[in-house]
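Heads up, one of the protein chains got dropped from this complex, but the rest are sitting where they should.
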Amino acid sequence: MIKVGIVGGTGYTGVELLRLLAQHPQVDLLAITSRKEDGMAVAEMFPSLRGHVSIAFSEPAKAPLTDCDVVFFATPHGVAMAQAPELLAAGVRLIDLAADFRLRDTAEFERWYKMPHSCPDILAEAVYGLPEVNRAAIRSARVVGMPGCYPTSVQLGLMPVLEPSTAHADPLVDPLSIIADCKSGVSGGGRKAEVHTLLAEASDNFKAYGVSGHRHWPEIRQGLCAIAGRPVNLVFTPHLVPMIRGIHSTIYARLTPAGLATDLQALYEARFASERFVDVMPAGSTPDTRSVRASNMARIAVHRPPDSDLLMVLVVEDNLVKGASGQAVQAMNLMFGLPEEMGLTQIPILP
Amino acid sequence: MIKVGIVGGTGYTGVELLRLLAQHPQVDLLAITSRKEDGMAVAEMFPSLRGHVSIAFSEPAKAPLTDCDVVFFATPHGVAMAQAPELLAAGVRLIDLAADFRLRDTAEFERWYKMPHSCPDILAEAVYGLPEVNRAAIRSARVVGMPGCYPTSVQLGLMPVLEPSTAHADPLVDPLSIIADCKSGVSGGGRKAEVHTLLAEASDNFKAYGVSGHRHWPEIRQGLCAIAGRPVNLVFTPHLVPMIRGIHSTIYARLTPAGLATDLQALYEARFASERFVDVMPAGSTPDTRSVRASNMARIAVHRPPDSDLLMVLVVEDNLVKGASGQAVQAMNLMFGLPEEMGLTQIPILP
Amino acid sequence: MIKVGIVGGTGYTGVELLRLLAQHPQVDLLAITSRKEDGMAVAEMFPSLRGHVSIAFSEPAKAPLTDCDVVFFATPHGVAMAQAPELLAAGVRLIDLAADFRLRDTAEFERWYKMPHSCPDILAEAVYGLPEVNRAAIRSARVVGMPGCYPTSVQLGLMPVLEPSTAHADPLVDPLSIIADCKSGVSGGGRKAEVHTLLAEASDNFKAYGVSGHRHWPEIRQGLCAIAGRPVNLVFTPHLVPMIRGIHSTIYARLTPAGLATDLQALYEARFASERFVDVMPAGSTPDTRSVRASNMARIAVHRPPDSDLLMVLVVEDNLVKGASGQAVQAMNLMFGLPEEMGLTQIPILP
Partner (left out) sequence: MIKVGIVGGTGYTGVELLRLLAQHPQVDLLAITSRKEDGMAVAEMFPSLRGHVSIAFSEPAKAPLTDCDVVFFATPHGVAMAQAPELLAAGVRLIDLAADFRLRDTAEFERWYKMPHSCPDILAEAVYGLPEVNRAAIRSARVVGMPGCYPTSVQLGLMPVLEPSTAHADPLVDPLSIIADCKSGVSGGGRKAEVHTLLAEASDNFKAYGVSGHRHWPEIRQGLCAIAGRPVNLVFTPHLVPMIRGIHSTIYARLTPAGLATDLQALYEARFASERFVDVMPAGSTPDTRSVRASNMARIAVHRPPDSDLLMVLVVEDNLVKGASGQAVQAMNLMFGLPEEMGLTQIPILP
């Protein structure tokens, strides 16, 4: 059994981690911290967990985090890097769901997150936790920085056409032509009391936001550059959908002559054939976000719009599962030598 | 392994059965019928099941239903009773999610469902599938008529105060004073194309319906009479809530002097202490429907409104799980000697 | 033209007042105050008002409130009573949408609102602003305390059977038997950032709340007693519906022999025949909340549940219009001798 701790379990990624870990056959949940809710039973705050999670929140100082094999951080940005040195010194491995270990460049981190990075040395060894790209490195990592929800969907959607390949010497898409028009349910904004995500504000409504620069933009760009091994740029437009869970990324890129000559459906199917959590849909499909609700699957459909030289890729995921807590459990499974899908085989909830 | 067939798997109770049975460790899904979708892969109609259900719909005549140990009917009313004689003759047990085997009185059935009952003899042996009431009878039943979604919630909510008891000689509530003001998500109406349940009609809206007489009313009354062993009457008002899943029943009954003298919280806790799928909430709670979303739990809170001699009971359940398919799997587990909770331990989805 | 001021225009009742007053042919909007948003154009905070409202928020000290003919308070409880003496001294009339002038009994006010009442003398002259009950008094009032959203619907729904009448000497319902099972959209909770009304929390969910005592309970009781001229009691259960606007009250009361002998449909139709904003639906109707969305109408349906001696009344209103700002404009029209429906004839928005 893996001894697991969670720092900051009162948000949506925290409660989703609890749902997944409480059902995981190899996990022993040792501690969950919350400064504010010290002493409150987890199941009192989240009645959905009654009968499944028996521990209470404890304040960080009292929690036996250093006795854990791995600690998940489901916290605001900046918390994981503050506690990382002590935990690593105690031999604990770290999985951060916030942004502390996502961006390789501390200047970029500081620009977007408005705080200095307190442990560049740990950042240097941290692994970006996208299993479909970094599986081997995750297995042996001490620190994993989990991808953001939007970045997971966009990177999965473009991986097959950006990766260098022996099959095609030339790039398949113009790496500077990418547009990611992304739509997310409101749980992506977290469980903070804010006016703009009140039901009376966000329901029966749709809007773009963050168009002048969203924190996931540099992360996506970094990830795509790493995948392509060359400069990649993109326009990234997030939108808020009046639904609880789900991300739908509609991705456009201009095909090169090599790309125009490629059977893209076959390329995608081949690329993800052995990926347990990426499902390439039949040609012509338009996946619903609900087809992955509450599951760790991403589903992808590949399209060629009529009268156009564009590739269009549709990607759906549950932002709280494959886009956050499920992928974090997937990373944990890799780190501890367990079957990658252990505890992650839930069937999506429909309707 | 239990060999299972499903008749009529294209509605919401059907797809929910598929979700639950596909994850059930002792179930081998042999056949699923649909006259209209013969040959279509189940996972093509329901992409959420891709990778989990590999069989296709087949038309009833071709489906190996008589090879099954048990067949679920997730069909319109009238289908199960038509096929029951042949299946029973072949030694197959039946679990009907429609109304064919709910009402004991064929005249009552015919009045509410506008069709004659074709097999009163089978009805006579059929067991009403509410495990918390009829557990022993379900174990040995050949035919089980599953309760409706509303009736499940109202019967669970009133069971402790209506059951005759050695602890209290007098009734605890006036059995003729009951009001069940019930609210349901739209999936309770099924997956039929109808104008009034379109998102553009039912969203951002709330209304009562069926107030002059809903089919679940005689069923609730029959069930409460059976529980109480005396005449019980109630006013039943269903309402449509703009949400997908969930039932919330707000039940009122006038307390008798014996009831007024009883510790009702303790009574409810004791009554359901050993029930795996009924959770009595702490005093003062107001349960959310989402606290049971996609799970087989019912949660109950017991209240005494101020300045009043009424008992108020709040009951929440997922209408598609405890109110339909989950409870049907619970019944199957009982019928085949499996642990009652097998395949039904999913944690509710929150948010 | 009536010179109008609004104190506290950044909440939902405030912005709804703005929508209605900006279209009112006899209103000149002089000032709107907000301590926090001093200097911000109203249309910057609420883009829906671009081109319709040109003024900016100003802090209370700078706003020319004493130049107004009438000032609306769309504020938290306690603000109106603090400013009332100064405004009244300046000859300004007051319409309070909060609770400062609802409860006649200051002890009751202090019990439910946890603050002392600072001007019992003004309270003594204040009129409860339900036009269908207090029309004449409102016309000449200097201070009007507008009813809460739930109380409006419950009082309208019971008025015909509680009012003393020459037509029937005996009461029509048992005044101690009333249950008001009420359901409200989330805008009723105001535009405050709170976790439990986030879309991710309140959407696809239903629950009761405030069951041990809601502030509208004493107000409803006071109103019903005043209407009946005798003691009335009720159980009041509010519920939260995942929709933006709308209240649906399902009201039960036990009919007396006199009530059982009465043509209730005719009684309701006669009582409201000359009421512009109360619509008695045809017998058998179940009104949708959306049938009054964004309008000042209340719609009422009268039912006799089968096999029962209960009266059941269904009432729908838009909580922000007839339940708040629309009714406040209706009161203003009365106070200034204008046609009661002026500026209030918008057709409900459907779908």
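First chain written, first letter: the chains are A, B and C, and each begins at residue 1.
To be clear about the criterion, a residue touches a chain if its C-beta (ideal position, glycine included) is under 8 Å from a C-beta of that chain, and two chains touch if they have at least 3 such contacts.
Nothing here was measured: the structure is a model prediction, and the numbers come from that model.
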Quick check: which displayed chains does the absent chain contact?
A, B, C
In the complete assembly, which of A:Asp28, A:Glu59, A:Asp204 or A:Glu341 touches the absent chain?
A:Asp204
Touching residue (missing chain; options C:Ile178, C:Ile244 or C:Val315)
C:Ile244
Could you tell me which of C:Ser177, C:Gln222, C:Ser291 or C:Ser325 touches the chain that is not displayed?
C:Ser291
In chain C, positions touching the absent partner:
12, 15, 19, 22-23, 46-52, 187, 191, 203-204, 244-245, 279, 281, 285, 287-288, 290-295, 297, 299, 345-351
For chain B, enumerate the residues touching the unshown chain of the complex.
12, 185-187, 189, 191-195, 197-204, 242-244
For chain A, the residues touching the chain missing from this view:
179, 181, 183, 185, 200-201, 203-209, 211-213, 217, 233, 235-237, 239, 241-246, 248, 250, 252, 284, 286-290, 293, 303, 305-308, 310, 312, 314, 316, 351
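The working rule: only the chains that are shown with their structure count from here on.
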With centres defined as the mean of Cα atoms, the chain at greatest distance from chain C is chain A
By C-alpha centres, the chain nearest the middle of everything shown is B
Just give me the whole-number Å value for how far the CA centre of chain B lies from that of chain C.
39
Counting only Cα atoms for the centres, state how far chain A is from chain B in Å.
37
Computed distance of Cα centres, chain C from chain A, in Å:
46
Among the residues of chain A, which are close enough to touch at least two other chains?
12, 187, 191, 203-204, 244
